[in-house]
Each structure stands twice: as structure tokens, then as C-alpha cells.
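Note that one protein chain is taken out, while the other chains of the complex remain in position.
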Amino acid sequence: MMHVAKLIDTTLCIGCKACEVACQQWNDQEYTLGTFDGSYQTMPDLAPNFWNLIKFNEYERDGKLSWLMAKYQCMHCVAPGCLKACPAPGAIVTLANGTVDFAQENCIGCGYCITGCPFDVPRLSNTTKKVYKCSLCSDRTAVGLEPACIKTCPTNCLTFGERDALLHGAEARAQELRADGHAEAGVYNPAGVGGTHVFYVLANAARPEDYGLPKDPSVPWTVRLWKGPVKWLGTMVLVGGILGTFFHYVRYGPKEAHDVEGD
Amino acid sequence: MSKGTERRIARFSVTERTIHWMAAICFLYAALTGLALWSHKLYWLAWVLGGGSTVRGLHPWGGTFFALVLGFMFRQWASQMGLDSEDKAWLRHAYRYATNEEEGLPEVARFNGGQKMLFWLQSGSTLVLLASGLVLWWPELMPRTLLLAAVLIHPLAAIASIGGIILHIYMGTAAVPGAFRGMIHGWVSPGWAASHHPKWYRAK
Partner (left out) sequence: MASLAATFGRGAMTNGWTDVANADVVLIMGGNPAENHPVGFRFVLEARRKRKAKVVVVDPRFNRTAAVADVYVPIRAGTDIAFLGGLIHYALSTGKYQAEYVRQHTTAPFLVKEGFGFADGHFSGWDEATKKYDKSSWEYELDAQGFAKVDPTLEHPRSVFQWMKRHYARYTAEQVSSICGCSKEDFLKAAELITVAAAKDKSGTVLYALGWTQHSHSVQLIHTAAMVQLLMGNIGMPGGGVNAQRGHANIQGSTDMGAWNMLPGYLKLPRANWSSLDEYLKANTPKPLRPDSLNYWSNTNKFMVSLLKAYYGDKATKENGFGYDWLPKAGETDNYGWGYLFDNMYAGKMEGLISFGMNPVANGPNTSKMLGGLGKLKWMIVAENFETETAAFWKAKELAQQYYANSPDAARIQTEVFLLPAACFAEKDGAFVNSSRWLQWKDAALDPPGDALRDQEIIGRLFAKVRELYAKEGGAAPEPLQSMSWSYATPSAPSLVEVAREVNGREAASGKQLSGFGELKDDGSTACGNWLYSGSFTEAGNMMARRGQEDPTALGLYPNYSWSWPANRRILYNRAAADAGGQPWDATRASLRWTGTRWTGDTPDYKADAAPDANGSFIMLPEGVAKLFTPDFAEGPFPEHYEPAESPVENALHPQVSFNPSAKVFHSDLDKIGSVKDYPYVAITYRLTEHFHYWTKHIASSSQLQTHFFVELPDELARQKDIKSGDRVRVSSARGKVEGQALVTKRMRGMDVNGKRIYHVGLPIHWGFLGKVSGPLINNLTASVFDPNSGTPEYKGFLVNLEKL
């Protein structure tokens, strides 16, 4: 099956938040009240019932003021850190179309996926004790529809399609932007997670952190160590300990007590 | 010589044994549930132990109780667990103990150097497990760096702890017959005491 992807062209985002509402509505999320944190952002961060957040970043560089808006959600990594960290088989799955979905019925609520995700996306609900995130509308894509956010976007900032073609289109758009004077324009498709199924076109790809995106994200080294060498070490200790003591017994036998003289 | 007439030497008091076995039960639960969450190959343990969510819910409690009991154990035994120069000499020649060539090893009191090391290993690793475990208990509330450290430290401490316990169980059962009785019934035979803890035996 072909891989699908979502493209976010940040140069076309106007922060209208239509994608936020579409996400809430399609996924039957309960509306809550927003938290004011001195910005236009709906809330400071993603939440278990809020999977798609436009981040507003205001900064000044070389006397030029910028107000960058970019929507933030699960990146659907090719090599997902959440999946690497997840202890519950079937709770996090990579679908045939390449996207990463959480199956809440298998989720045990340990929150290890949070540590594995370099984008800080999964959110653990206090009430259900399950983690949640954008599924790229797996229930829509399964029947050939585009995700709800794509459907609603008024400016064509969001597009959906076959991954390779979309990536090609993103590169072409970046090229176009470079020709228009954005020397640093590029595509955000970080190699540290094997690439993603959500790409961004950034006017300044050298500084993704201006958009609230991590620079050079990868699965954290402690998580890699934990799920790699530490796991081997543990297996060695566990298996080695059991087998070692067994064979020790076979070789040396028990330490018999000798009788006490005169007893 | 018949067993029935054997002289009994008190080895562990009721309190000591109760604390030990409470710790053992908590440890077993925490360790098995921990192993279930540690590897997909051991996830079947989760089904045995009440299902994934239950395991996720109870593992931290098991660990917390274990740490609590270990605290009592610490208060009870810490003063007896100091390593003196003879222990150190014993430890230097521990390989001879392991290969049953014990001639020339320093004489052992109530606890040998290995037992004392296990005590400190468990005390230390439990402290680390507790601290890192608390971080992992509420991942959504913890600073990311702490969380990232905890996912590495917690299993490392657990490996050390479980490794020690495997050895402990072997030593306490198959390797040293009579030791298990000491922890179950509280007494050992004079021969056992004299063989394994001669210094303590003489003091008795």
C-alpha cells in the first residue's frame, strides 16, 4: 500500500484555527475553555482532547518582526520513538499507509511513548489513563478521505496525498520560495526519526525552532540505550543468572555443612 | 544422629523473617510486573498478573511497598551490615567461596561479605528505583530531562537488583542447604552455623 502524508506549507498559514475545530469536531472531542497565556494560541500546549494546535511564535531578528504560525500535531514518523518505547503490544501501530496510530484498547497508560517522542506529542489523560494524539484521521483515510484538518483548511496551507509525490511537491515549493528571496527555505522532514509522514515547508528551514519545531529531532539517546544495549544487558543478567547458578550447582553442588565436633 | 534430636540455633527472629518475606513478596510482584513492561517477550506476564492496565497501575504500588518494607529492613539490619577488614579480605577471596574451596578464608560472623554486599546493593538500587519510579509514575507531569534519565536509570537499577536477587535466591536455597530453613523456621543446626558462620556460632 502506498504511504500517505500531510504537507504543511507554513508560508500559507494564517492561524485561522479552522484545523483545530475540524479536528475537535471529527474526533468527537469535548470542547473545553481555552487557557490564556498571553498569546493568540488556543492553549499553551496539546492536550489529551486537543490533538492539533497552531503555535504562534512572535520574535524579532535583525530588526524584522515575525509572527510565525504553524500547526503542531503528531508527525507520524517513519521510525517512531513512541512505538520504540511502548511496552504494550498493539497499543501503537504503524498502519499500512505509513501513519502511526494509537489503539487505546491496548494502551496501558504507562506514558513511555511520551519519553520516546522527540516532538512531545502524546498526551496521557488523567481520566481514562490512556494516551492520545492525532491519528491522521485513520478512520477517514481508511475509506479514502483526507484528514479533517486538510478538508477544512481555507488557504491550501494543508495538503494530503501520496508521500513521495507530496515530498516532491514540498521540495518544489521550497525551491520556489528560495527563488523568491527566502534563501533558507526548505522542507522539514527530519532524518533523525527516519523521515516523517507530516512535512513542513519552512521559509527558514535553518531555524525550525522559530516555528516551535525541534531542530534535528531524533529518538532520545537514553530511550535508544534503554531499548538497545540495556535490554541486552538485562537479558544477559536474567538468563545468565538463572543458567549460571544452575550450572554452578551442577559443577560445584551445595555447600554442605559439616558436623560440629563433639556434638 | 537424628534430625529430631538436633540442637537448634536461633538464626532469624519472627520480626526479621516477616519483614524479609514481605519484602520478598513485594519484590516478586514489582519485578515480575516490571519485566512484563520491560519486554514484549515477557508481556504474557502482564496477562497472568491481571492485564496490562492493572499491571501498569499496580507496579508502582508494588515498588513503593517494597521500598517501604526495605526501609524497615534497613533499620533492622543496617547496623550489622558494616564491612570490617575481615569482610573485605573475605570478599577479596570470594571466588574461592564460590568454588567451594574455603580453606584460608577469614571466618564469617552472622552475615558474610556477600550478604552484606547484597544488603547494600538492594538498599541502593531500591532508592534509585524509587526515585526514578516516581518520575515514571506521572510522566505527563515530569520535566522531560528527568523522564529521559529515569527511563534509563530505572531498568539499570532493576537489572542490578534482580541480578543480585537471583544470586540471593540461589544461595539461600540450592547452594546452601539449611539457609532457607533459617529464614522460614528461624533456626539452623549447630553444624550449619559453625560451617557457614563460625564466628557467630562461637559467639552464641
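In order of appearance the chains are A and B, and numbering begins at 1 in each one.
In this text, a contact is a pair of C-beta atoms (placed from the backbone, for glycine too) under 8 Å apart; a residue touches a chain by one contact, two chains touch by 3 or more.
Keep in mind the model is a prediction, meaning the values are calculated, not measured.
Chemist: Relative to the complete complex, which of the depicted chains are touched by the chain excluded from display?
Modeler: A
Chemist: Which one, A:L46, A:L68 or A:A185, makes contact with the chain that was left out?
Modeler: Only one of A:L46, A:L68 or A:A185 touches the chain omitted from view, namely A:L68.
Chemist: So one chain is hidden, and I want to know which residue out of A:N126, A:N156 or A:Q175 touches that hidden chain in the complete assembly.
Modeler: Only one listed residue reaches the unshown chain, and that is A:N156.
Chemist: Just the residue numbers, please: which parts of chain A touch the chain that's not shown?
Modeler: The missing chain touches chain A at positions 11-18, 20-21, 24-25, 31-40, 42, 58, 60, 65-69, 154-156, 176, 180.
What we mean here is this: only the chains that are shown with their structure count from here on.
Chemist: List the centre-to-centre spacing of chain A and chain B in whole Å, with centres computed as mean CA coordinates.
Modeler: 40
Chemist: Please name which positions on chain A make contact with chain B in the complex.
Modeler: Listed in rising order, the residues are 85, 87-89, 106, 108-112, 114-115, 120, 123-124, 126, 129, 220, 222-223, 225-226, 230-231, 233-235, 237-238, 241-242, 245, 248-249, 252-260, 263.
Chemist: Tell me, which parts of chain B touch chain A in their complex?
Modeler: For this pair, the touching residues of chain B are 1, 7, 35-40, 43, 46, 52-53, 55-57, 98-100, 136, 138-140, 144, 147-149, 151-152, 155-156, 158-159, 162-163, 166-167, 170, 174-178, 189-192, 194-196.
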